[in-house]
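For this depiction, one protein chain was excluded, whereas all remaining protein chains were kept in their positions.
Chain naming follows the written order as A, B and C, and within any one chain the residues start at number 1.
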Amino acid sequence: MPLSPEQQAEIDAQRATPRQTLRAVSDGMERHLYRALPVLDHGFVRVIDYMGDDAAIVQAARVSYGAGTKHVSNDEGLIRYLMRHWHSTPFEMCEIKLHVKLPVFVARQWIRHRTANVNEYSARYSILDREFYIPAPDALAAQSTVNNQGRGAVLQGEEAERVLAMLKSDAAQMYDHYEAMLSDEGQQGLARELARMNLPMNIYTQWYWKTDLHNLFHFLRLRADEHAQYEIRVYADAIAAAVADWVPLAWKAFSDYRVGGVTLSAAAVDCLKRRLAGEVVTQANSGMSAREWREFEGEWG
Amino acid sequence: MPLSPEQQAEIDAQRATPRQTLRAVSDGMERHLYRALPVLDHGFVRVIDYMGDDAAIVQAARVSYGAGTKHVSNDEGLIRYLMRHWHSTPFEMCEIKLHVKLPVFVARQWIRHRTANVNEYSARYSILDREFYIPAPDALAAQSTVNNQGRGAVLQGEEAERVLAMLKSDAAQMYDHYEAMLSDEGQQGLARELARMNLPMNIYTQWYWKTDLHNLFHFLRLRADEHAQYEIRVYADAIAAAVADWVPLAWKAFSDYRVGGVTLSAAAVDCLKRRLAGEVVTQANSGMSAREWREFEGEWG
Amino acid sequence: MPLSPEQQAEIDAQRATPRQTLRAVSDGMERHLYRALPVLDHGFVRVIDYMGDDAAIVQAARVSYGAGTKHVSNDEGLIRYLMRHWHSTPFEMCEIKLHVKLPVFVARQWIRHRTANVNEYSARYSILDREFYIPAPDALAAQSTVNNQGRGAVLQGEEAERVLAMLKSDAAQMYDHYEAMLSDEGQQGLARELARMNLPMNIYTQWYWKTDLHNLFHFLRLRADEHAQYEIRVYADAIAAAVADWVPLAWKAFSDYRVGGVTLSAAAVDCLKRRLAGEVVTQANSGMSAREWREFEGEWG
Partner (left out) sequence: MPLSPEQQAEIDAQRATPRQTLRAVSDGMERHLYRALPVLDHGFVRVIDYMGDDAAIVQAARVSYGAGTKHVSNDEGLIRYLMRHWHSTPFEMCEIKLHVKLPVFVARQWIRHRTANVNEYSARYSILDREFYIPAPDALAAQSTVNNQGRGAVLQGEEAERVLAMLKSDAAQMYDHYEAMLSDEGQQGLARELARMNLPMNIYTQWYWKTDLHNLFHFLRLRADEHAQYEIRVYADAIAAAVADWVPLAWKAFSDYRVGGVTLSAAAVDCLKRRLAGEVVTQANSGMSAREWREFEGEWG
C-alpha cells in the first residue's frame, strides 16, 4: 500500500473542495488530480497540477486572443500537422506537475531528463521510510544473452527464491543499520547526510516533478518504449494514461506519429523503394551493416 | 488602443464563464486573467494561464501529500528562508503564461532569457499590422554622456520634433512599401518572408511566453532594474504587478532579498566592517579600483 | 566584402601562431579556424573554437580513461549505433563556437534555438554599420501560392526592379536618419538604444554563438532543410561544411539517419506494409487525411 490513512485523508480533502477558475480546464484531467496511481510495490504517480488543454496548444500556435478554434476538427488537424512537422513549441504551452514515489535506481534514470523542475525529498534533512522495491516474480529476469543492456527470461525455481530472499534480507539489514547509526540513544548519532550512504538503491524516494508537454512526450517516447527498463516503463505507462485523458487530441497525434511511428535511414528508404519496385533486396546489396539490416528486417520482414 | 473591439469581445467571453477545478487557485491572479494591461503606445501584457500559488511553493519544498502548511505564518517563514538561501527549485513549481504585444527591438532583448517557452506571431505566415512604437515626449531621451549603454536628458524643442517626425514618417513609408511589395494586384507579389525585412524594429510583434516563477523573478530582477532600457522595464513593471497579486508571500520575499537587496564584494564587506569599527576608508586604502569605489560610494556614501 | 582589411589582418595574425596542446585536435577543423566563410552579400560564419572530435564521442560514450577505441571502424560502428538509437548525450561532448554576421530577421529565427550561448553586438552600446541584406536576383521570390509559409517563383522584370530599388533606397534612407538622430553636432543626439528602432530588419548584426554537437545537429536538421527560409539555410549549409571536416564519422551518421532519413507515422507504416504485400492502397483506404496522404505520396509515389 503506497499511502498511509493520513495521506489518503489529505488527498480526499484536496479533492473535496472544488473552486472556481477562469483558466482552461480539462475535465479528463480533473478526475486524476491528487489521486495516487499505484506503480510497482510501493510507488505511485499523482497529478498535482496541470496547465492548458488541447485548445491551449492551438491558441498558442495561432498566438490568438480567444480560445482555440471554433471547431474541434480544425483543432485536431492543426495539432496533427504540428506533431508531424516537429513544431514543438505549441506543445510546450501545456505543463504538468507530478508527485512521484519511486526507487532510487529508477530516479537516477529519470533525472537524466534535464528540462524539468524537481524537488526531491531530502535525506540530508529527513529520515527515509523503510520501503524497498522487491520485484514481483514475473519481473525477476535473467540477463539478456543478446542485449548487453536488457533482460531475458524470468528466473525460475530456487534461483528466483535465492535472489528474492537476498534482496529482502539485505534491505532489512541495511535499514536496521541505518536506524542504528542514526539513533541518539546512548550515543551521538551519525549525521543523516552520512547514514543514508548505507541504503541500497531499491529504497523508495519521492519528488515533485514538473515539465511541459513537449518534453513529457520526449520522456514517454524513450521511457514507455520496449527498450526502456521495465521499472521505469511502468511509471511512463501510468503517466501516459493520465495524458491521454488530459489532452486527447495531442495524445492521439503523439501515438500515431511518435509511438507507432518508425524512423528510416536514407539506406532504409532506398531499400523500401526498391522492394516496392519489385526488386529483391538482401543485406549484401542493401548498403547496410549486418546490425542495421537485422534491425531493418525486424520491422519490415 | 492595443485591442480591437473583436479582440476585447473574445477576452470578455473568456472571462464570462468560470468553471470548476480542483487545482490550486490564486484569487488575486484570477482577477488578471485574459485582461490586457496596456504598455507603451500599442503594447500589452495579458496573463493567459498560471499554475500554483504561495502554498504550492511550500508544498513542493516539503514534497508533501496535502496543501502547504496549516498556518500562513509558517508558509511565509519558509518562503523567506528559501529566497534568502537561493533554494530556487520550489519557486520553479509555479508557472505563468503570458500573451505579450511588444516592439521588435524589445522582443530581441526579452528573448535572451532562454529558460522559457515561446510562440511568436509568424511574419513568414501572416502579414504584420501597421503599428509602431513612437516614444512619448518624455521617453525621447538623449544619449547618456557618462554611460555608453544608457540614456540621459529628455530631448527638447526642435530636435525632439525632428526625431518624432522622422520616426513617424519612416515607419509609415516602410509599411507602405511593405504592402506595395506584398500586393498581388497586377504583379506576382513578394514572399512575406522577404517583404518583412523592410520593416523597422519599432513595429509591434506578439507572442505567447511561458516561464516558471524562479526564472520570472530572474527576468524581473534584470529588467525591472534601473539599468534596463525603459521600453522593456515598463513590461517588467506590468508583469510585476500581476505577480504581486498572484503569489504575495513570494513577491514580498523577492522584493526584500533581491530587488531591494545589495550584493557586496569581499572588498566592500571589508570596507564596511572597517567603517563600522570607526576607521576612515578612502579609495586609496579600500583595495578597490576607482570604478568600484564610485559604485560603492553611490550606495554607501 | 564582409571583412575590412584590418579585420582580415587580425584573422591572419590568429592563424599565424600555432601553439602546442595536449587536447584532442581535429586537423580538418584546424583548417577552418578564424576564417570567414562568406554567406549572403555581407555575412559570414567563422569557427572561433571547438572542443572534441569523433574519438571524443566514443570516449564519452564509454566513460573511458584513454582516447576512443583502437580502431576507427569500431568508432564508426558505435557512432552510428548512438545516432540510430537517439543516444544523444555523447554527441553533447563536442562543442563549437562560431562568430556569425547575419541580417536581423535571420537572427530572430536563429535565436529560437535556446540551448546555446550567445553574445550579440550591442546596439545600445555601439553604432551599427551601414550594411543591409539585399537579395540577389535569383533569391527575390514571390509568395508561394500553395504554402502560406514559403516562396514560389522568382520575381521577374519590372516588379523585381521595383522591389530591389525600394529595399535599397529604404535601407539607405533609414540609415541616414539613424545617423542624423544620433549626431551630437548642434543638437543633443538621440540615445543609441532608441535610434536603433528606426533600422529595418535586413541590417546586419553579429554574434558569438556556441553550442554542442547534438544541438547543432538539431539546428542543422531544421535549418538546412528545404522547408527553412533560404536566408537561414545558407548559414546552415556553411556550418555543415565545417562540421563535415570536424567530425567526419558523426557527420556521416547524421546524414544517413537524420538528413536523408524519413519518419513514418503508424498509418504510413501500415500502408507501406500493405503495398509490399501487393495491396493497392489509396487515400480512401489508407486511414490518412487528404493532407497526410499528399505528403505520403510525395515521398513514396
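Going forward, a contact is a pair of C-beta atoms (placed from the backbone, for glycine too) under 8 Å apart; a residue touches a chain by one contact, two chains touch by 3 or more.
These figures come from a predicted structure and were not determined experimentally.
Asks: For the chain that does not appear here, which of the shown chains does it touch in the whole complex?
Replies: Taking every chain of the complex into account, the missing one touches A, B, C.
Asks: Taking the entire complex into account, which one of B:Gly77, B:Gly152 or B:Pro248 touches the absent chain?
Replies: Of all options in B:Gly77, B:Gly152 or B:Pro248, contact with the hidden chain holds for B:Gly77.
Asks: Please identify which residue in A:Leu167, A:Leu222 or A:Val262 touches the non-displayed chain.
Replies: A:Leu167
Asks: Residue by residue, what part of chain C touches the chain that was omitted?
Replies: 3, 6-7, 10-11, 13-15, 17-25, 30, 33-34, 48-52, 56, 59-61, 63, 65-67, 89-90, 92-93, 95, 97, 99, 117-121, 206-208, 210, 212
Asks: Provide the residue numbers of chain A that touch the chain removed from this figure.
Replies: 103-105, 107-108, 111-112, 114-115, 118, 122, 124-125, 133, 135, 140-144, 148-153, 155-156, 159, 163, 166-167, 170, 173-174, 177, 180-182, 184, 187-194, 196-202, 229
Asks: Could you please point out the chain B residues that touch the chain left off the display?
Replies: 77, 80-81, 84-86, 89, 112, 222, 227, 255-257, 259-269, 272-273, 275-276, 289, 291-292, 295, 300-301
In the analysis below, only the chains that are shown with their structure count from here on.
Asks: Interface overlap for chain A and chain B, more than half of numbers shared or less than half: same or different?
Replies: Mostly same residues: over half of the interface numbers shared.
Asks: If you fit chain B onto chain C using the CA atoms, what's the rotation angle, as a multiple of 5 degrees?
Replies: C-alpha superposition angle, chain B on chain C: 180 degrees.
Asks: Can you give the whole-Å distance between the Cα centres of chain A and chain C?
Replies: 33
Asks: Find the geometric centre of each of chain B and chain C from their Cα atoms only, then give the gap between the two centres in Å, rounded to an integer.
Replies: 29
Asks: Mind pulling the residue numbers of chain B that touch at least two other chains?
Replies: 118
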